[in-house]
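See structure below.
Heads up, this is only part of the complex; the chains shown haven't been moved.
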Amino acid sequence: MILAKVVGTVVASQKESSMDGLKFLTLQQVDLEGKATGGFVVAADAVGAGVGEMVLYASGSSARQTKATENRPCDAVVMAIVDNWETDGTLKYKKGRDD
Amino acid sequence: MILAKVVGTVVASQKESSMDGLKFLTLQQVDLEGKATGGFVVAADAVGAGVGEMVLYASGSSARQTKATENRPCDAVVMAIVDNWETDGTLKYKKGRDD
Amino acid sequence: MILAKVVGTVVASQKESSMDGLKFLTLQQVDLEGKATGGFVVAADAVGAGVGEMVLYASGSSARQTKATENRPCDAVVMAIVDNWETDGTLKYKKGRDD
Amino acid sequence: MILAKVVGTVVASQKESSMDGLKFLTLQQVDLEGKATGGFVVAADAVGAGVGEMVLYASGSSARQTKATENRPCDAVVMAIVDNWETDGTLKYKKGRDD
């Protein structure tokens, strides 16, 4: 999985019908310090994440292992909202403190 | 999924027979500002996208989760035509306005 | 899929037995202008492609969706020989003219 | 698989329910000399690895081939703790000596 920040949403009314009802979030990848790496992706939302939240997303076939994305042409899914993480014993991100 | 602009088409008459009838689109990847990143891919079309349109495409096994691409040697599919997207509350792309 | 030029072949007599009879082609990836990107891969041949031809190849599990590669440890397959492609309305490659 | 060092943990209480009980580890990728490459990933733990240990992780659908991760939206798993490795006949890493 990759750490990322939700920065926006994509609207697409004309799409493969199985994608109806899925919310598309734009994500900026961050490194273990919480800094943007320059990488980005559009992911389906499986956990009710909102803009500004730090999340984990899964890619590839693993992105279809949620109720929201099963059997759909979806290759990235937000499957967790991050509370905090630490690196080498130091708290690098804490929801609320670092948003 | 990745945001991309349809820039052209590929014709290939000699191919794995299961690919008959599929349309191959060439796509230029764009970033969250809508600028070309330099990345590109050839994707099958599952939604009737045309040259000049902004789309979302899915890669890997997820590219086979459409009626058009099921069980075929296809690793990228256009599965949505983008109407608009916004980043940090700003509208970055709007179909019609930014084409 | 990715556009690539067939530049050679690999011979490997000692291999997983399910790979017997498959032809391994070396491919140089090209961009939408037809120029080599520096990327390369070894792909199984599913369409009878030869050295010098421009092709499309598929990667990952999609590379196993041909009769030649089904259920085999093969992660890249040539599944089409390219006749031509155009970008922004300009013919960038035409078989015969640009070989 | 890729060699990596476990450097921390991620806490995420709000997640796809199938992920309950899984431990998320942050990993720094290392090269064959044991030096950090700059790459990183968040992986589920299938072997009881701890911070500071050198491990192997698998990505993609292969990350779901453990009891801990089966059928879950998980695209990276720590599936082995490394005792040692050698390159060109030289011991490059030995657990205990190089931690």
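Per-chain residue numbering starts at 1, and chain names A, B, C and D are given in the order in which the chains are listed.
In this section, a contact is a pair of C-beta atoms (placed from the backbone, for glycine too) under 8 Å apart; a residue touches a chain by one contact, two chains touch by 3 or more.
Please read all numbers here as calculations on a predicted model, not as lab measurements.
Total copies in the complex, given 4 are shown here: how many?
If we count every copy in the full complex rather than just the 4 shown, we get 5.
The rule is simple: only the chains that are shown with their structure count from here on.
Copies chain B and chain C touch; is their interface built from the same residue numbers (over half shared) or different ones?
Interface between chain B and chain C is built from largely different residues.
Indicate the whole-number Å distance between the mean C-alpha point of chain A and the mean C-alpha point of chain C.
One centre to the other, that is 33 Å.
Any idea how many Å lie between the Cα centroids of chain B and chain C?
So the centroids are 20 Å from each other.
Indicate the residues of chain C shared as contacts by at least two other chains.
In chain C, the residues touching two or more other chains are 61.
In the complex formed with chain A, which residues of chain B make contact?
1-3, 31-32, 46-48, 56, 58-66, 69, 77, 79-89, 92
Could you pull out which chain D residues touch chain A in their complex?
7-16, 18-19, 24, 26, 28, 40-43, 51, 60-61, 63-64, 71-76
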